[in-house]
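The complex appears here minus one protein chain, its other protein chains still in place.
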């Protein structure tokens, strides 16, 4: 029990827009142990990035709020920390890397400055020591000639190299948890593999836990121990990677798998989408959020919300037809022609 | 096949434009501040046009025995100036000079500047560097200083004021249009028109120029505000329209010498400038947001 590093219980996130409230995340639960990697998958708009942002308490001020839920990280109640205490957690105990390394590094500071800044924010360190640390971090993330590179600006780096720099910044304070928001989406396929490899080896070395946010199931199979599938702000299915890989149960997960297979056979860059679009989160619907797009939907799906059910140990599904007594027959190629 | 291509492209263009226009008007109306600016501008234009009906006295009618009266005395709404002329009527008539100079000088600058910018951007090469070097040279002069210099040579007078401020406006328009031409020039539809054998003139005026319109309108509107201030500044320095013609700047110039005896002269002439310029700027801001959000003037 003591090696649980992060526990999220019934997390809700709301966004206030001009006239309405968008319920972006509803009742998400996460349990993450030391050294474990959790994948959160879903389409854009499913609430996966919002969940991550909420963990860091970096939701846009005055717009995003957390009306319900509890986040316990390393024994601390994140939501009750003061702003200053939260700043001490950010970048120090929880670090984050983002999707687009082209835009997530500040273009007007050298990469060395940006790493040093991260270190010096959380540790008493002289400028000289910080510089040494920056060079060391560049070496750790596999950037050649770090002494020279440390003085360069982000625009002098390739995309993959920039993501390595982002990882160097994120890991410079030895965080207990690393949140990676689509860290490889903007990169070339070959570079993707290298970055994932790097993250894995650093995780081994530092006992870091990782939350990997992605829409790419391939990344999940490769990196994660557990996975949460999110759709329109809800967790539709969660379990260990093995269970979800071998025995996926939610029709939405099937859709994701199918589009992944289609992508692989087509050798395309983009994931072919499941037809239709998620519901408008400003107007909550009475039934299952996925009902409109679900080829298996029946009447009950649009009238009643399915409750999460633990169908086998640690494998939770929210679907009316996937219960302990009842199973749906999975059909081939029903989503994408 | 090739013959149908341009026409289908044209319909697409037209459709796009229609949608743009509708959203443009919606955006403009939605922006209440811009609507307020437009209202002020129209209000001032009406005052200028109907000046004879609004003014209570003839603007140049002197009456030394009733000079420097306070506001409201003897039927003089804002009092009288040092020559006993009715201040309110002079300010009402001053709107004419401001708007005439503002609009004409900007048109002057826009016509010449657009022409120079078009040919510089379109033909490029030596012609481009010759024109743009000259424009850079003109830009090196502070706007008002260029106008002052021109006025010292041209001498006072309404037409000369228009020319002086107009010339000072040329480089700004030339730069904007040239920039637009450079970006439009490389677009596909220009290539197509050229390959179909259109003349330079036709390409320039039918295809390139319309694409420069949005920034031109925004910049032009803002420039009118600037031109009105410049006219007032020239008149304030005694370089504007010939006395006794009423101009806000010249009233302010006289008012400056009678600050203690009659502060209304300086106060209200300047307020008239401020309100007009503010109105035009508010409208221009709204126009920019609606037409050309990327532009920063």
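Chains: A and B, in written order; residue numbering restarts at 1 for each.
Convention: a residue touches a chain if its C-beta (ideal position, glycine included) is under 8 Å from a C-beta of that chain, and two chains touch if they have at least 3 such contacts.
Going forward, contacts and distances are computed from a predicted model.
Q: When one chain of this assembly is omitted, its UniProt record names it as which of these: "non-specific serine/threonine protein kinase", "1,2-phenylacetyl-CoA epoxidase subunit A", "Tryptophan synthase alpha chain" or "Nickel import system permease protein NikB"?
A: "Nickel import system permease protein NikB"
Q: Tell me which residue among A:28, A:105 or A:274 touches the hidden chain in the full complex.
A: The one listed residue touching the chain not shown is A:105.
Q: Which of these, A:14, A:122 or A:226, touches the one chain of the complex that we don't see?
A: Reading the full complex, the residue touching the unseen chain is A:122.
Q: Which residues does subunit B use to touch the chain missing from this display?
A: 133-134, 136-146, 148-150, 152-155, 225, 229, 232-233, 236-239, 249, 252, 255-256, 259-260, 263, 266-267, 269-271, 273-274, 277-278, 281-282, 285, 296
Q: Considering the whole complex, not just the chains shown, which residues of subunit A touch the missing one?
A: 56, 58, 87-92, 95-96, 98, 100, 103-110, 117-118, 121-122, 153, 155-156, 166, 169
Convention: only the chains that are shown with their structure count from here on.
Q: Suppose each chain is reduced to the average of its Cα coordinates; what separation in Å results between subunit A and subunit B?
A: 54
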